[in-house]
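Of the protein chains in this complex, one is absent; all others appear in place.
Labels run A, B and C following the written order; every chain starts at residue 1.
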């Protein structure tokens, strides 16, 4: 796909927004490749996302921003302009289970997931060799020596490696509220249940005990309330009485991978806009 | 399908159960049409279900029972023998929404659901004409005049019409614990959420507020704890940010119908065995 | 939902289309409720659909058309403007199986499907009573007396009852090419397989013989090539080796209902635009 800019906007709803924005783009010859709109009724708030072919515009992203600013002010817009030539930088946190990591690294090395992965951070050494085979730095952080210090180190690494997004790929550790707030909207977790069912630890055991007939997984932004942040993507899979907890864990791995990679893709392509505790996902 | 007996058994697990039961059947020339087995590991309890062609046995169901009893005792079995020639009798309770009722009556009048429906009970008059068009008695019960009395009347009607199973097809009323206990394992409800998420009132509103990406429905046995009984069947459907609560309600209707009719079919064909608060469903 | 106009457009792709159309709407104070865009790359053709609140415009649909025409010409647009106050008129054709009919009539009588149903036409008398209970005329057409004459009568009835769309709700008769061409884009069929697999007669038998692990249904526009018209909607359901052809037929009914009602809804809400033998469906 050729280089494009992705313009995402949210603002109070009123007549004429689309016309104003697309008019501005057209006035400069901009060619819109993909366009999506949504009004959040309860909030009377409007959301839009547009992909514009970079080579159709007579200026670069910075200049686009300068010229667009007055219009954005007029409509009280929150807005962002992303350049497809600029990969987002994902810092991945893992523990011992590697199914999500394996899945993400495969998508990365086959160019399906267009991101940079400056480093992988873990509280265990198990996955070092696999990560390093990819030519990606693997950094061990000792949680045993004190969680507060460990999380400070993680934050420092994230900053040092200039991460845009922190991905908890089955990290199995609860982040401190300060970290959640500092990187609000930039930390993505995969929870191994169909939220809001089975919050917290051992969701597959909880599901087994309750006797549900489907299990699921949830990809969401991390907030300081556990497993309660805005949901980006979910899915479920059928189980039956013959399945043990181990079977649930096994089915669950497949769903976790799929849901995380889909949610992450939406995030990376600037398809996710947050409204309160909900997401608009322009697929 | 030709007439058959369905033998369902649960007993403590040990070696030799299948051999003993199928040996007994074979000894009388019984032809097994369908056979399913399951061990509930935590409880060390064994469950089985077998369909035997009625014409392959030299005696009727009663005599089968008399001869089978000593074996059942030896293995401490709970067991039941159902005769496919004997339709189960469903008493359906509805309120104003008729999508589940419409679905069930269609399956009934086209012989897909092999049951008798001796009457439909409602706390509103709205659906009288539709039910009576089917030649089924429609009985109005006034909830406004006092819930306790109304529920006693419902129980009396259920007994009078010799109901085997009470189906809450979006009845929208919470049954008193006494009724739940009196007909334990015989009352089936369709709840309009993917339990255990969104228990109680207005689950679609709850789902909308939480921003989930799938909604669901749950068919379960009613116990005296609200929406917490053994789950028979569930399913989910994808929604997105563009869907209003009304859209959720609309999608939900389709799922509720499907899940209720599937769960009810399993129940009617004696495919559901209860173990604690879970079900074994031999599909 | 308040009254709205739905504007659907297709035209050669170029820069500035959205700006021009939304600019025109904004210029008259029009409030866009929902907007969708798509470019069909191979054809370099652009498709759009917009819902505009009727009360936000200072004129009616006719005047909208008059004023919009010059712009439409400039961009070589095919376009249509539908008024939500004007129900589409569905003429339903059925044979003996009534699961799709039952489903559609239920959605119609509960106002989920916002259409008029001026009549139901059948080549059997079986469903007369059910249809007439709804207060809808039921018209018997004798196929045995000659198909050509029968289809001419059907066309005449469709015109007489001022049908917009003809729905083949498991009609089980192949329409003559002349009829398909005469009402191109206005006849909707539900085929009981996941097309292009199992074209023609007895698709569930074909599926059973092939040993597939999922079966499906397809809602499509009828063209003069059998089961080969533009697909509007499809879905599948899992089966297994234990399912007989009768089971497939039973599962299939549920899928057929769902797929037909979804596809029909998209059509009725002017969400379906045809491009060659494919559809764009703006959900």
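Just so it is clear, contacts are C-beta pairs under 8 Å (C-beta built on N, C-alpha and C of every residue); 3 or more make two chains touch, one makes a residue touch a chain.
As the structure is a prediction and not an experimental result, all values here were calculated from the model.
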Omitted-chain contact residue, chosen from C:50, C:189, C:223 or C:279: C:279
Among C:110, C:173 or C:197, residue touching the chain not depicted: C:197
Residues from subunit A at the interface with the omitted partner, ascending: 34, 98-99, 102, 106, 110, 112, 129-130, 133, 242, 250, 253-254, 258, 283
Residues in subunit B touching the chain absent from view: 15-16, 18-20, 22-23, 25-27, 29-35, 37, 39, 56
Residue ranges of subunit C at the interface with the undisplayed chain: 38, 40-41, 194-198, 210-214, 216, 230-236, 240-242, 244, 277-281, 283
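Everything that follows uses one rule, which is that only the chains that are shown with their structure count from here on.
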Centre-to-centre distance between subunit B and subunit A (centres being mean Cα positions), rounded to whole Å: 41
Multi-chain contact residues (two or more partners), subunit A: none
